[in-house]
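Here is the structure we will look at, set down as structure tokens.
For this depiction, one protein chain was excluded, whereas all remaining protein chains were kept in their positions.
Now for chain A:
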Amino acid sequence: MNRTPAPTDTASTDTASTDSASTDTSGGSHWEELVTAALLGTARRTPSGIPAGREAPTALLDAAAVETVRRRAGMRPGRAAARVEPAVEDPRPLLPPAAARRLAMLLADRPGTGGGSGGRRGSAPDLMELLPQWLTTANRRGFAPRPEALPALLDAARGRTDLRPAVLAFAGPRALWLARLNTDWRFALRSTPGGGAALPGPEEPDRIRELWEEGLFAERVALLSGIRARDAAAARDLLATTWATERAEDRLMFLDSLRTGLCAADEPFLERALADRSRNVRATAAELLSALPGSALAGRMAERAVSCVAVDHTQGTPTIAVEAPHECDPGMERDGVVPKAPAGRGERSWWLGQLVEAAPLGTWSRRLGGRTPAEIVALPVADDWQSELHAAWCRAAVRQRDPSWSRALLGTPAAPEAGGPGAVSLAERAKLLGTLGAAERADWVAGFIAVHGLSEAFQLLGVCTVPWSGPLGRAVVDALNIARDAGSYPWSFSGVMGLAERCLDPSEALHLETLTAIPDEPENAAPGAGSYWSESFQRLVTTLRLRAAMQRELEEE
């Protein structure tokens, strides 16, 4: 602020304070003189104008008091600095009031806001865990946050990278405007290509071309993925215009965006990319082509794979015989087969795995006597090749998103070793489940839990659609109930309990009421387990109620 008017612009900075401010422009130098005298001490320097008969220090204080009050009273605002460009309008409707309040509560529960919650979890819900779901719903409904909530949202996203995409989508353009002003939130600019400027739409071919040719890498990736999502061919054509001049690592990223909406029409482009200078680009092109069962590459791989696998009828029962490749020829290498095996793996089985993985699954029925996938998977395999072969089929089923093969490889959920005939790992089973429809997936996992309990179900539950279907939800709750009756502590199941809080259908809260009572403790039960279970179920019920309320609040217009 200006303490004294600058002599040149007294007219232009005329303010209401001129009457109380001194027009005496020498006030400034008088003050300077007083400060100097005060600093040195009146014993060394006596300020001018001391009235006779007054002690110098007192006179100095008198003068300084007058000057201080005068300076303060005469204070004027300063010149405004250059204004920032206002944030762009957010056209979305504002959150309904109840939902805005809920968001404030969810954000108030940030880690580090006190209340050390180490160790056992109480009966109160973990609000931060509900934030992702809240954000998903709010984003689906297309609501905009109240601007004053943005700092808390950005802080939440800063601390949790997994939340960033949803938070930034919800936070909208004003959050990026803010992020440009605060270095703490710079991550938002990095995560959002173009710093929030809207990507050009299909009606703006010139802007598309300009952005594609001159944009930053992140902007170009976003542009390409955006176009690919609505018009696969247009994205491929755009990519083709500059393909030859792109850097290898950029080509790899761009190629990856073709995964969305991959179709037979992409084959010629991908086939050309098989001859790319970069090994990684070649491998990705091969992988994409192998996911197109009709592609020439898939045909070549099928030919190679088929020559390695046959049914041997010379045994009592038909048995699959495997003859792994003896070399990785240049043709195989060109089609994406990686010649060098990782440490500890045999070269021949490494090549076989890649051939089988890339061959269209439809090949096998023809090759193996018209059998169905289930019949093929059930065939014995000679010479310990079974796990190698089945694992490759699993990868193929996931890559080619083939539900009938997935089903065959998963087997029935009740199978004794819980792994189906292929004895695949939980992680692979989770991936196979991902190729099935939501209902079938949920039913399979429900069946698995009914037979095998919860201890291994965590990973499988993770691929089920939220909210869980009725049968799946009931299977989980029944299993929890059984665990409780067995007398163990609930925290052995805290992972599943936490998932249930987030994924159970909120309408299940009603059925769960009875479980919140403290049960009679059975003999041999862990001491106090009953009340801990009661607490856990209370927390589950409370969380479900809260989720129901959250949904309701976001449905309001």
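FYI, a contact is a pair of C-beta atoms (placed from the backbone, for glycine too) under 8 Å apart; a residue touches a chain by one contact, two chains touch by 3 or more; residues count from 1.
What we mean here is this: contacts and distances are computed from a predicted model.
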item: UniProt protein name of the chain not shown, from "Tryptophan synthase alpha chain", "FAD-binding protein", "ImmA/IrrE family metallo-endopeptidase" or "SWIM-type domain-containing protein"; value: "SWIM-type domain-containing protein"
item: Identified contact with the non-displayed chain, of A:Thr242, A:Thr319 or A:Thr542; value: A:Thr542
item: Which residue of A:Thr58, A:Asn280, A:Ser307 or A:Ser494 touches the chain not shown here; value: A:Thr58
item: Residues from chain A at the interface with the omitted partner, ascending; value: 1, 13, 15-17, 20-21, 34-35, 38-44, 55-58, 60-62, 64-65, 67-69, 71-87, 97-98, 101-102, 104-105, 108-109, 113-115, 123-125, 127, 146-152, 155, 174, 177-178, 181-182, 538-539, 541-543, 545-546, 549, 552-553
